[in-house]
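The structure appears below as structure tokens.
Yeah, one chain of the complex is gone here, protein chain that is, but the others are all in their spots.
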């Protein structure tokens, strides 16, 4: 049984294909970028860590001319960012999948100032095309020189910590499913949960990663930001 | 828009039926005992609170002759208990839906001692037919006089605290769904999420509460306890 | 080097006295009931655990006719209780050192109701002469039948968890002091910190435990409760 992301699961696949070793995978990555499962093990814990950090930043964010950038993980996938953006009703959420021009971000921040919003926190996924939080903060500062801008980079902080209740239950269910899958001769697959049901997906399919942030999640993040 | 459990939602129903006030409900209860939604708002936060408490207890639980009882909420529904039981790989989980005779519990504890299990934590849902954690602890003590037994009652501690990431996202999605439902003339219903999709269920149906702890969850809790 | 409370330190003392084994003690107990040090290792962590639990209870406590009892540890010493009482501005704090008659407690609760206080949380040290939280709650219920009374027993939850910053720094300093003490031939003593200075106290003196809750702490707890 192999638990991990793309790399580890590819290893499990090769073990089986090249050496015939019976192998089954479990989706273990905070990025949630695996197909064949609604959520990966670790994702919920990382989201909670991000949200708790943002909560602490918000405590000092209630000022009209303060702007905070918080960089969360997600090199190719904005799942943590979009969840954190919704969960904290962020001013904006910048994710790899969708490019937001600086001008548009600046306009939204100006609009929020006019609307007397009490705090301005922008969530940035680390792998965004517009750069990391530090770069974006510098660009925004040029447009909004009177803003007091601060940057927090959560970094590997999101990879650790005690697992959340959800992740423990998910991991327990998938662990049992993996053992039972192996006993039933299900090799070279990844055990996942889709719509509350255990599903076994060929590893080659699971790691293709065509899972995308739900369009409706974008819409909700945007509604909450205005 | 009314957010709450049975009582609050019944109120929303009456407001609409008796006075024609357009009302829509959101499932807000830590007990998860509402139909029409996979999970209720608050449930995940309560599970995390329970798991974090149990983690702290486990730190001093690693001794062969120590036994801890932790009483969690759930008067009629064992959802928090079964999640906590799986998430902490508890020695046993006692829930209202299933009666476990004291003899059976004692046998399992004896078996664990023989198997040299490192800790013994029993989760008890407050409304179990066998009584609360204090009563059960007393009964078990008579069978296992050499055990050092301690009881923790989490109580209303589980009703508070900062909401988890999952609960925030769930509440945000259901909040948007409720507003949009009202705008579309959907009255006297509760907005919920089933299999990742927004679903509107008549309030009268949602509060009937025929949602049951999944048999497979029992099975997994039991596998982990042995 | 022996880290622990009365029992462990007595052991260290006997090892040295009876067998001449060079031994030095460190004060490790959440109860803070050792002389020769302002604070014991573990006490601050336990206080934080208690405070965090009380915070969660307070979230649902804001109601005029609700009353919460929270039982904290401290069989012979009310240090955790008095700290939690001050830190949460509790309605009352019942500790082993001072008996508070039920009538007096009831009077204070009545006075708070009149003063429209928003919440009523009573902290009870487990070893109080008036009984544990459950017993006291029952007695109070008879005097105040219209109150909705709930009890939380934190129990061993307070003994675990990740150590606080303060406890880590304290333990690090005392650890270094213990090693250096041994190297300097300081045996049969306990390393402690009094007024920010390392102090070595004979173990026999440290375990006598004549440390008492500061009268001024009582006074402040009382001021905050009214």
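Each chain gets a letter, A, B and C, in the order it is written, and its residues are counted from 1.
We adopt the following convention: a contact is a pair of C-beta atoms (placed from the backbone, for glycine too) under 8 Å apart; a residue touches a chain by one contact, two chains touch by 3 or more.
None of the values given here were measured: they were computed from a predicted structure.
Asker: Please work out which displayed chains the absent chain touches and list them by label.
Answerer: Computed over the complete complex, the missing chain touches A, C.
Asker: Pick out which of C:6, C:55, C:135 or C:209 touches the chain that's been left out of the picture.
Answerer: Missing-chain contact among the listed residues: C:55.
Asker: Out of A:1, A:14 or A:57, which residue would touch the omitted chain in the full complex?
Answerer: Only one listed residue reaches the unshown chain, and that is A:57.
Asker: Just name the one of A:34, A:47 or A:154 that touches the chain not displayed here.
Answerer: A:154
Asker: Taking the full complex into account, what residues of chain C touch the chain not shown?
Answerer: Touching the chain left out of view, chain C contributes residues 38, 44, 47-48, 50-52, 55, 83-84, 86-89, 162, 164-166, 168-169, 172-173, 176, 195-196, 216, 220, 223-224.
Asker: In the complete complex, which positions of chain A touch the hidden chain?
Answerer: 49, 53, 55-61, 68, 134, 150-161
Everything below uses one rule, namely that only the chains that are shown with their structure count from here on.
Asker: Point out which chain occupies the most central position, where each centre is the mean of Cα atoms.
Answerer: B
Asker: How many Å are there between the centre of chain A and the centre of chain B, using C-alpha atoms for each centre?
Answerer: Roughly 27 Å separates the two chain centres.
Asker: Residues of chain B that contact two or more other chains, please.
Answerer: In chain B, residues 55 touch at least two other chains, as defined above.
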